[in-house]
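Here's the structure, in structure tokens; my notes come after.
One protein chain omitted, others in place.
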Amino acid sequence: MQEILSLAGANLISPIILSFALGLAAALARSDLTIPEAVAKGMSIYLLFAIGFKGGVAVSTHGIDQTLILSLIAGLILSFGLPLIAFALLRVMTGLSNIDAAAVAAHYGSISIVTFVAATSVLQGRLIDSEGYMVAVAAVMEAPAILSALWLVARSGGGGKMEPGLMRELLLNGSIVLLVGAFFIGAITGEQGLAEISPFIVAPFKGVLCLFLLDMGLIAGRGLRQSRGVVGMGAVGFAIVMPLVGAMIGLGAGLLVGLSLGGVVLMMVLSASASYIAVPAAMRVALPEANPSVYLTLSLGVTFPFNLTLGIPLYLAVAQIVVGG
Amino acid sequence: MQEILSLAGANLISPIILSFALGLAAALARSDLTIPEAVAKGMSIYLLFAIGFKGGVAVSTHGIDQTLILSLIAGLILSFGLPLIAFALLRVMTGLSNIDAAAVAAHYGSISIVTFVAATSVLQGRLIDSEGYMVAVAAVMEAPAILSALWLVARSGGGGKMEPGLMRELLLNGSIVLLVGAFFIGAITGEQGLAEISPFIVAPFKGVLCLFLLDMGLIAGRGLRQSRGVVGMGAVGFAIVMPLVGAMIGLGAGLLVGLSLGGVVLMMVLSASASYIAVPAAMRVALPEANPSVYLTLSLGVTFPFNLTLGIPLYLAVAQIVVGG
Amino acid sequence: MQEILSLAGANLISPIILSFALGLAAALARSDLTIPEAVAKGMSIYLLFAIGFKGGVAVSTHGIDQTLILSLIAGLILSFGLPLIAFALLRVMTGLSNIDAAAVAAHYGSISIVTFVAATSVLQGRLIDSEGYMVAVAAVMEAPAILSALWLVARSGGGGKMEPGLMRELLLNGSIVLLVGAFFIGAITGEQGLAEISPFIVAPFKGVLCLFLLDMGLIAGRGLRQSRGVVGMGAVGFAIVMPLVGAMIGLGAGLLVGLSLGGVVLMMVLSASASYIAVPAAMRVALPEANPSVYLTLSLGVTFPFNLTLGIPLYLAVAQIVVGG
Amino acid sequence: MQTHTAKRVEIVIEAPLENRLTKALTEAGVTGFTILPVLGGSGRSGVWTREGQVGRAGMVQVVCLIKPERLDGLLDAAFSVVEKHIGVVSITDAQVLRAERF
Amino acid sequence: MQTHTAKRVEIVIEAPLENRLTKALTEAGVTGFTILPVLGGSGRSGVWTREGQVGRAGMVQVVCLIKPERLDGLLDAAFSVVEKHIGVVSITDAQVLRAERF
Partner (left out) sequence: MQTHTAKRVEIVIEAPLENRLTKALTEAGVTGFTILPVLGGSGRSGVWTREGQVGRAGMVQVVCLIKPERLDGLLDAAFSVVEKHIGVVSITDAQVLRAERF
């Protein structure tokens, strides 16, 4: 416990977390600080490219593990399955309509790549290795949750049919393509490719992440300010319980698959995190009746900061106890 | 004198100044070279974050000086007081209306963070240390001048009443929040935080500053081209005399407060520089009758390049003579 | 031959080329991956500034070669002359109208700065030096081809008169001004200037180039997708034959002028490459009747990837055989 | 100068729906449209802004100039997409140059 | 398709005033508006462009669709903000779908 707290404390005063807090505070205080949309998108492209590339290089260096396929399958199952658990929890803990609950559930089955990146950063800071292909697992977990959510809605007769073209859109979503593409470029060019571009994708990475989290803080704060009263205490409770539940299931999956300590932590983080970029856009197409304030407030306003500050160190501590190391 | 000239000469052929000159020349020659608004804003966010952070780290390393509070108070007094001097000078030197004169005065009480950054860069190049908290002094000097200007207008019965909400807007202005926020992040995370993100905020800093000054040159040149005939010789004279007056007052303040050589130079630069980002926007709200061409031409078109090229080396030389070192 | 193939092979699996391929594939698969316009423009400004600056520094270090003036003259002649050859080839190989053929010809007389940058990168990777002022030759070759194209149209009575102001616009085109301006800044500030900003313009250069080529791939792919059926096989053939012809003429010019191996390769690359940024915009003003799909598809969709993948290693191999070294 | 009667239809719609809308319009025989960016706005579903957004967030404005007789087809097509979604549609009477284009 | 008469009000105003305008509109009972970015322009106060600007420079265009009977309230509110400032206001007759939204 002591250790968890000191870990969490160390985590809390990193520039990354403090940048997020700054953005959050600025937005709540109604400062006019904003980051231009193009710059925010540019940073997200940079982060996806860098994280994908580095994952690919790691695979090219360490070779393809036997557990690679198992991990991808585990990711798929988790992404399909977690929304069902989330949906059940939401039915118990909140009074959300079927459609809103399904939309929220889709977010929690999918993942937040920034949370993943922040966790990688914490692992690196503690010199804990992780499987490079966890990036590919992240990519695999982006979309399936949406299908589960649509199925949940269809089952209860609430529409939510699969729009023609939506499936292709989901799979060829810009972030997935960039992450997977950069992964393959990294895997093909390997250490030599990395050497060529590492002053771009390795050295300044954490600094860019700070500014990106500043932006996420701004957006989260703005969302929280506008959604006062939209989400009840039950929903907020869900947004903290669900990541814990997800992380435990991710822990089990990681152990079953046989991942290293770092890999297990990342699997927990993927399971615990909730999407707030790709899935919201998909929901506007597939479940337009669902209220965006609800799912954005929960995933970006509650779960994201929870994971960033307390979640990641907690998952790491738990994994260290279970895995040892 | 000899030394001042050689200092000024060395300053003039730095990539930073030449980039500004390139932008200026391109705009005057009506080239279609432009930097997208989002990129310019992105660079300004980067610069504010980096300069604030580094200031905070410096404070965390060198400890909080006794003079910190005194410097902040000096900054406040300067920002409140300089507009009064500027206004008096403008009344003598130019035929500007009360309102235009007050608006211009507000700009000269406030500061130009880019001039500050350029001065820091020159100090670093000469290995002269300065107090990290001068960044906080810069933040403190951004807004008060606006209040003085409004008071000047109100006194002469010309309207310019304090709009409701304007005060909060001024204090929670994006640049102030970012600068102060990054300062605190730097102060909290210290050298360790800096080590994590220095490949982002230290190494490429000067290069980004070059491109940013290219943009400033483009804007200044465009402004000069469009405002031919709007400002008379008297006003141009003011825009060169006022920074000299401001610098001398800043010198006095710096000495009184007991700053180091570097700190004195920065105090001079802050007093000598004129705002061209935050104050113009505030003037559009608070003194809409004032002519933007006048204050933008003077602060960005005349004073900014003057400080950048001749002012900074001059202030440094004077400070070296007075302070010694 | 063996060597050319292995060179081409090594070239093909560089992160730069693979990033282009990723963009191309994403666009052809209709992924919604896009890079914001402002970010793309920001990257192009960065690349032009960096390449110009480094060229200038090289000149300041190695001194001005006797061949500088000759190279500039050679560039001028090539840019004026290549469109005539291109036009003749187009008349033979395709059924394009006079106006379309002239517009395409203008593109092939001008240059692609990204192809130039990629070639520089390959040369550096092989530790082959080149004349720094080749950047200035690139700048000189941007515009003249447009005049030749207009003359070709006027000769055949098809309009295309020189719009008033167009000449000034061409010469003061943003990219030319930035490239030449940065070249002079580099030449003036020399090694010392470079030392100040090299963590910005040297270290991350290749990484930025990757993302920029990702964007070029996206645009090229989108263009190819939309222009199916617009260009026939003859035109595609032209877009591969013309760079080869251009490169051979560039080889001759480089040898005549007396350039080093690296310089000869760059002269070949400049002659072989076709513009897809500056010239298309000029064509919309000067030859609005010409079909943009035709010239963009050929220059960006065919010639650009051809040069990037096969052309550069081929030109290098040929130059090595001819020049030796 | 000779002008021709036309309708100017302006549709504000969520960005993730843009492709579906333009596809529906094209299928309804609309041959031209222009898409303008939107910075932010306010409506029954609250206030929003594009600032700092990363995904396909926000809205766009699609502008179509069409011959009056094609208005109904266009509105049907637009409505089929906008129906369940956030967004507004307005129609104004306009004159256009070069009628052959619409 | 059933359409309803409405007014389309388009206000070009300086960006630093945007919040004050939308606040005044909201207080005047305007329930929806859309904000479009502006690249540049020209008027009595000269030519300007957004290119390269860093601060809250430039202008924005605020578009409101409203029931005709609410036009006067809206114009009063808009005028109170625009009055002393740079900016233009235009009103066109429009038709809208889904009148319940305005």
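Just a few scattered comments:
Which chain is which? They are A, B, C, D and E, in the order written, and residues in each are numbered from 1.
One rule holds for everything that comes next: a contact is a pair of C-beta atoms (placed from the backbone, for glycine too) under 8 Å apart; a residue touches a chain by one contact, two chains touch by 3 or more.
Every value quoted in this text rests on a predicted model; they were computed, and no experiment measured them.
In the whole complex the chain that is left out makes contact with C, D, E. Only one residue from C:L18, C:A282 or C:V302 touches the chain missing from this view: C:A282.
In the full complex, chain C touches the omitted chain through residues 34-37, 40-41, 44, 163, 165, 215, 218-219, 222, 226, 277-278, 280-282, 284-285, 288-289, 291-293. Against the chain not displayed here, chain D makes contact via residues 1, 3, 6, 8, 22, 26, 31-37, 60, 65, 92-98, 101.
Contact residues of chain E toward the unshown chain are 10, 12, 36-44, 59, 61, 72, 75-76, 78-79, 82, 88-93.
Please note the rule applied: only the chains that are shown with their structure count from here on.
At the chain D-chain E interface, residue numbers used by both copies make up under half of all numbers present, so the two copies contact each other through mostly different positions.
Among the other chains, the CA centroid farthest from that of chain C is the one of E. Remark: chain C and chain D have CA centroids separated by 39 Å (rounded to whole angstrom).
Here the CA centre of chain C is 45 Å from the CA centre of chain E. Each of the following residues of chain C touches two or more other chains: 32, 36-39, 42, 199, 203-204.
Residue positions of chain D with contacts to 2 or more other chains are 56.
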